[in-house]
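Dropping a structure here in structure tokens format, bear with me for questions.
One chain of protein is taken out of this complex; the other chains stay put.
For clarity, chains are labelled A, B and C in written order, and residue numbers in each chain start from 1.
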């Protein structure tokens, strides 16, 4: 018997991560699935008074009209969702789909099939009007579902890389640019709509979203907690686990070559050079920051390989030097479903963001750094050090209302 | 201009790790080598007042007569030592070789070529007599080299596995067994000789050495610090770095298969089932302890592959389950020179053991757990947690005399 | 409109390979599947006048009672069969299951759950009686289904290794042993029943089956074609493709380590040392025969890893020496469904055995060597040379009735 009603609003609500979130949440709620991959379901985080899986109501925005059945069918064909779960959870998925609203297309987005005409029409609005529309959709969701809170999670496809814009530097400059109708990344407009209306925000993508100084200022001004950016799910997770070992052992990394292959929509978008650029920066930064060595040669590649679908394969070769100038190698191959790795983290972050808001936390949720390739608040990229910080947070707040 | 003279006494002094220690130390002392792979040469450990590389005098025991030139030649052929270093360091190696004394053959040792006749003769002595002979050799070394301290490091080939003997449970029982002439592992006799004469002891092998309760009691009784056992250099290091990641992310490891291939003397000894047993127990324990999951299927294999020589190749396959019951895999291949990985850790531990003795520490050096597959004092096997403890120790004692 | 009716009789008819054969054949017949993995469906073999997929009627023997729905369900859970195919093909599977008869348990078989009581009772019969029962079952199948021919394919679990028995050397000795009630491998009794009644026989397993001299003589005496043994589907296939490259290029293989991991029933049976012995002999022989070099160190391991289910993962490390004594490595990782790799080869071999019988061929089907780890007729293990022979056969007989 749920005591609260918490909204989870997914930007990119028809994508494969969102689809896994929706069916997975149904499975958790009904007891069809175990909470494997959910950090908040195990100690010490499970001792926090987090929202229960049955307390969430999910809705979202998307720019395309692809039906959930199609997205779910692809994930079944890829052996990520089972047909059984999709059938059982059909009512949940149907209710979710009814709550989806047409989203904002980023001005620099690559064209694609099945664009929602309503989204296309939104493209003609000014930035301020777009923000108002997004905010109105979320308020309508909150009202009609009688929600005590809405957490907004950005899961839309990576936007094309843009160099930092002058208007991003301060809230004042950003407001002025909005007034002037200057084009801004859709992720920033969404984040503005969320934060200015008091909704905690999670940026799970490499897009700027709420990570720019102007919007971090906005979050503080409105007393809202938020976190991001770019979920650390696979190859980068491994990098930030392994690189500290080389540093700890004084082994000198000479080269770290990382090759990522994937075939989902994310991979397709990333096959565009500008979109890839956004992603690669985060992936390489984490490694270089840990190694702290200008002599290490690093490379990260992402290639679109359609037949792999959602199953990302990463191959990394690490060439390092040991005592007596010996040359050694470590290589690894990671094969994981990007969506099934991301979805539980989304649920974890939604619960943690709601909890932070309940506690009255404001601004960067620094304790969530282990979830991200580019933690908003900066700090170490060492996964274990980041994780230790989350554990401390959990121990500090365990059992408190 | 060295201010102290510290002895480093290597049991298994003609083996490949010892050979790398001797030539490597010469290279460090003379500035021919950088201290890559030495943890104590980088911050925060380098801020401790540790013995300098030029303050060490090295000697040791071995049961075989193989000349250093032969051992060094093999390592040159294997591309671990360079011919240049071997030529430059010849005087150091010659002086070291002159300090080597015939060692104790373990009663359960497999026969091998080139056994030192003097070692064979020692086999006829009683345990007490063996201890006395070892102690006399070390005292002679200390006296003739005018040493302020001698650190004893056990590097001999892994002994055959023996179930724990009743006499190992307490010092009293052990003393009684010695009086009765009960056969004990050579590693224990060496450790007894070291500890009872006040020499700090490092057990870098899986053999029991000073790790049994009786000898830990002896160390405390004589006020000596010691540590061990079984240096964590390669595959197990990776396991204890990676397994915590799966636990942290609530990903359920279903199977972890580890295959080790190596071709050095260590590999040859391990091709004997009883000797292999000693090694595999340590390798598997670390993993199972971290995963803490009876449902994970684990396997560790070690195969002797002569052509690989000292270059150990490990292949691990990790099969794990994520959200939505998805099955994913991580596999890694590690190719490293066992001896070049071990040698700098030996130097690190010798410096840390000397430092601990200077500070008057007694018993288990718990802060060295990250160096070992089976840390004597127990505790977590999580490498990063172990390493954090070492860092705390370093920060606490940095800059103090 | 089929013009012929050809029986396909599967020994081990409830196993996962048989399950894939039955559902796969239904899928091919009905056009739900493409003939991927079927050699006989592409040129030049497709130009032979082979039996059509709709001309086969399938039945078989098994010692267990596990229902097809359970076997199919496991393969769906393992992502090898789709739920859709299983549902569509249910009528075919039901008809097949009705044709299954209780099989012979090998005298040296390991016990397992769900043994068919009727099979247990067969265990009490004499060898001659067992043969008669098997033969009667097949005759009943042929009669009731109005079949022009029955091809018998042995797919049962690998039998425990037995050293060659004196009675295997000649048909006369074998007949005498049968008269005397000497225990023989079940695979040999099945093969005797098939060959002595004129049914072509395919031994897809490492069990002796029709490969022993006595039964090869029997096949010739009865004018029946047969082939085997031990389907070459994965790691050994790769070995026989790659090893000739090293030989061709005069690169000297120093070590070839192969590690196989699998979790299906086959893996479970092979976790018994005697059963594993049968398998490893074939796997190692092929490689050593190609390398023809006593100095190469080879190793093959098979480990049972339950969570992998039918997805065999093989890791091979090849350490080789090139010009200037340089040491190089090739390693590969193969991840394939054992059953989905085997099933199309079973269909190919059934078609080829039927074709050979139509043509009046007698004895070893030497042109099928590329399908097997241990081709009955011996000859090269080089896959490409073996395959070239099959291509010649195809070109020779293409288009002939």
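Please note the rule applied: a residue touches a chain if its C-beta (ideal position, glycine included) is under 8 Å from a C-beta of that chain, and two chains touch if they have at least 3 such contacts.
Everything quoted here is computed from the prediction, not taken from an experiment.
Trainee: Touch partners of the unshown chain, restricted to the chains that are shown, please.
Mentor: A, B, C
Trainee: Which residue, A:4, A:128, A:222 or A:254, contacts the hidden chain when the whole complex is considered?
Mentor: A:254
Trainee: With the missing chain put back, one of C:104, C:171 or C:340 would touch it. Which one?
Mentor: C:340
Trainee: Using the touch definition up top, pick the residue from B:333, B:368 or B:386 that touches the left-out chain.
Mentor: Considering the complete complex, B:333 is the one touching the chain left out.
Trainee: For chain A, which residues lie in contact with the unshown chain of the complex?
Mentor: On the chain A side, contact with the omitted chain comes from 254-255, 257, 259, 261, 297, 299, 301, 303, 305-308, 313, 315, 317, 319, 321, 327, 329, 331, 333, 335.
Trainee: Of the residues in chain B, which ones touch the absent chain?
Mentor: Residues 79, 83, 333 of chain B touch the chain absent from view.
Trainee: Mind pulling the chain C residues that touch the left-out chain?
Mentor: Here the touching residues of chain C are 20, 23-24, 27, 33, 35-39, 41-42, 79-82, 85, 237-238, 241-242, 244-245, 248-252, 321-326, 328-337, 340-341, 343-344, 370, 383-385, 387-388.
One rule holds for everything that comes next: only the chains that are shown with their structure count from here on.
Trainee: Whole-Å distance, chain B centre to chain C centre, using C-alpha means?
Mentor: Measuring from centre to centre gives 50 Å for this pair.
Trainee: What are the residues of chain C that contact at least two other chains?
Mentor: Correct list: 333.
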